[in-house]
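What follows is one structure encoded as structure tokens, with my remarks underneath.
A single protein chain has been omitted; all remaining protein chains appear in their positions.
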Amino acid sequence: MSDVSVKTRSNAARGDGMSIKLILRKWWPLYLMMIPGIAWYLIFRYGPMYGILIAFKDFNVFDGILGSPWAGFKHFEVLFHNPQFVRIMKNTLVISFLKLLFGMPPDIILALLLNEVRIAWFKRMVQNVTYLPHFLSWVIIYGVLLSFLAPGSGLVNQMIRSLGADPIAFMQEPSWFRTVLVASNVWRDIGWGAIIYLAALAGISPELYEAARVDGANKWQQIWHISLPGISHVIALLLILRLGQIMNAGFEQVYILYNARVYEVADIVDTWVFRNGVEQFRFSISTAAGVFKSVVGLVLVVVSNRLAKRWSGQGIW
Amino acid sequence: MIQSRGEKIFGVVNIIFLTLLSVATLFPVMYIVSVSLTPLEALARHGGFRIIPAEVTLDAYRFLLNTPLIPRAFLNSVIITVLGTTANLLLTTLLAYPLSKKLLPGRTPVLGAVLFTMLFGGGLVPTYILIKNLGLIDSYWSAILPGAISTYNLLVMKSFFENMPEDIMEAARIDGAGEMRILWQIVLPLSKPVIATLGLFYAVAHWNGFFDAMMFINDVKLQPLQVVLRNVLMDAMRAEDFVTDQVVLLPGETIKMAAIVVAMAPMLAVYPWIQKHFTKGVLLGSIKG
Partner (left out) sequence: MKRRFSLVLALLMLLSFMTACGGKKAEPVPAKAADTPAAPPKTYKVTMWQHTPFTRVAVPDKSQDFIRQYIEEKYGLDIQIVPAPADGADAKLNAMIAGGDLPDLIQARWNVANNQYRQFMEQGVLIPLDDYIKEFKYLQSVQDDFGWAHMKSNGKTFGVATRSGLNGDSLWIRKDWLERLSLKMPTTVEELATVAKAFATQDPDGNGKPDTYGFTAHGSPTDLVPRLETIMAPFGVYPGRNYAYVENNQVVFTAFSKEMKVAIQWLQDLVKAKAIDPDWMTNKFENWRNALIQGKVGIAHNRFELLREYSGSNTMGKEIKEANPKANWVQLPALKGPAGTFGNWAPAPTSISMHITRKGNDEPGKARAIMKFMADAMNPETETFNILAWGKKDVHYDMKDGKVWSRLPAALAPEAGWLGYYRVFRIPGDFVEDVFWRSEPALREAERIANNVPVLDKRRESIVPTHDAAPDFNAYIREMHAKFILGTEPMASWDKFTETAMTKYRGKEILDQHVAEFKKHGLIK
């Protein structure tokens, strides 16, 4: 296939100047396939979308969402003008970013390491075991953390004391708390997060590895030149999606683990919204905060997608 | 395969590291299992962290299995998970495949619209109204349909489809095969790892799912496991806060942990079954063939 013919084919395929009839005749099987999925999105995602309007209204239960009076940006102002706004934004972004920085690489590394294991039963056992903590709720994990890190009874502090040093209240010290948050999150999700990379690695042809070995490449070179590029599309996708979720720092975990002593480093947008919006039944505040988070996420997704396209030629869309 | 010395050392270190990691993640789970088997009195006595229980009792499990609601809730969860995951994979695959064709006219707007829903949503009240209007309250489908497609999973699957070599599909097209056949007979068999993975993600979401069922299913006979468990194990802290007259059965640690084990166990059984689809060289066979 020459370059020219490819170009003309793709132009024609994109329908420049093509009529709808021709397009349908060419692509109809694919459009048919898409119908159930699109129908679902329309009904279950776009149908309820008008709920976003709650953020701009003073919601009255009997007037309904459409009938309630408009409130403009009033609720957004409550969010932006609250005395803690800077702090909760900072904490949200820092915690999310730390979780991304220290969360993604271990998942990838674990997948790569597991991929190198030759003993089938061992590989399966490790996979099965390491993904277990993902199923434990944060309430349970909190208990586990306390039994290790509590200043009085925690195992780690008992060890510290036996070495003659003063115990550290890891869960109460602002300087340690974020570390506990991030580390416990990594521990909980490393096995689970590795699964998707393992699936991607399974799709890389062993012929490539064989050829590399014949050429004299060692293990690191194989990983660097074959494994990683082979899963790069997944890495790029997940990175972009996680950036889109940067405003979600992990409400459930923070809410269960935090306490008044560490508000200054752990109070995030979601915990503020919970106190002021959810617990006070002020839905408009919760919705407005949600819209704000979504807008930030959208900007990040668009920007990072564009960057990904520039660097690797491929983005989400 | 002859391994160099460097490779051998790497292999050993790798195994040691993975073993340590396994222990670190297994430790708390073993603790939970241990507590679920220890009678309350023994727990009171030693209180601390004990991995191998001193005394063993199956009372907690017996209690859970004899509470009439729980076995039925277990069944409900199984039904929802099986039905749900099937629906999920069907819908997701049928949408992801066309979207993976870069030349498809209209692809970009559709992808944009889909991605938009990942960030923006209407919220609980409109969804409740929708489910009610569709007549799905108190039906298994109310726990399945609202989450039928996860945009995240959809994008992952699309990404995997995009990375499949185009030549196999071209060859089939030249031979006159239609897109549906290509999808079914060529693409899917080669996509076992991603389908298995997403199937796992969806199944776990259904199994652990609480919110949709709590919202939309009022009939106790239809409620899945997580909802029932949370009710049976009423939060002890809340119970202490108001003036109860203690006829309420406040569960001990033993029963709480047994409930966790019961809820987690099926997921452990599922994973090994998924793993056999992760075998390498799946692509190899098809190219040669």
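A and B label the chains in the order they appear, each numbered from 1.
Keep in mind that, in the parts below, a contact is a pair of C-beta atoms (placed from the backbone, for glycine too) under 8 Å apart; a residue touches a chain by one contact, two chains touch by 3 or more.
Owing to the predicted nature of the structure, the values given are computational and were not obtained by experimental measurement.
Enquirer: The chain left out touches which of the shown chains?
Expert: Taking every chain of the complex into account, the missing one touches A, B.
Enquirer: Which listed residue (B:62, B:230 or B:276) would be found touching the missing chain in the intact complex?
Expert: Final answer for the missing-chain contact: B:230.
Enquirer: Touch as defined at the start, partner being the missing chain; which of A:82, A:218 or A:314 qualifies?
Expert: Touches the omitted chain: A:82.
Enquirer: From the list B:20, B:75, B:171 or B:220, which touches the chain that is not on show?
Expert: B:220
Enquirer: Mind pulling the chain B residues that touch the left-out chain?
Expert: Looking at chain B, the ones touching the missing chain are residues 40-41, 43-45, 47, 68-69, 105-106, 108-110, 113, 124-126, 128-130, 132-133, 210-211, 214-215, 218, 220, 227, 230-232, 234-237, 240, 242-250, 252-253.
Enquirer: On chain A, what residues meet the omitted chain?
Expert: Touching the chain left out of view, chain A contributes residues 14-16, 18, 20, 38, 42-43, 46-50, 60-62, 64-67, 78, 82-84, 139, 142-143, 146, 150-153, 167, 169, 171-172, 255, 258-261, 263-264, 267, 272, 275-276, 278-283.
Heads up, the rule we're going with is that only the chains that are shown with their structure count from here on.
Enquirer: For chain A versus chain B, what separation do you get between their C-alpha means, in angstrom?
Expert: Result: the chain centres lie 17 Å from each other.
Enquirer: Considering only the defined contacts, which chain B positions touch chain A in the complex?
Expert: Contact set of chain B toward chain A: 4, 6-7, 10-11, 14-15, 17-19, 21-22, 24-26, 28-29, 31-32, 49, 90-92, 94-95, 97-99, 101, 103-105, 107-108, 110-127, 129-130, 145-146, 148-149, 152, 154-156, 159-160, 162-163, 178-180, 183, 190, 193-194, 196-197, 200, 204, 208, 260, 263-264, 267-268, 271-272, 275, 278-284, 287.
Enquirer: Flag every residue of chain A that touches chain B in the complex, lowest number first.
Expert: Contact set of chain A toward chain B: 10, 13-15, 23, 27, 29-31, 33-34, 36-38, 40-41, 43-52, 54, 65, 110, 113-114, 116-119, 122, 124-133, 135-136, 140-141, 144, 147, 155, 187, 190-191, 195-196, 198-207, 218-219, 233-234, 237, 241, 244, 283, 287, 290-291, 294, 297-298, 301, 314, 316-317.
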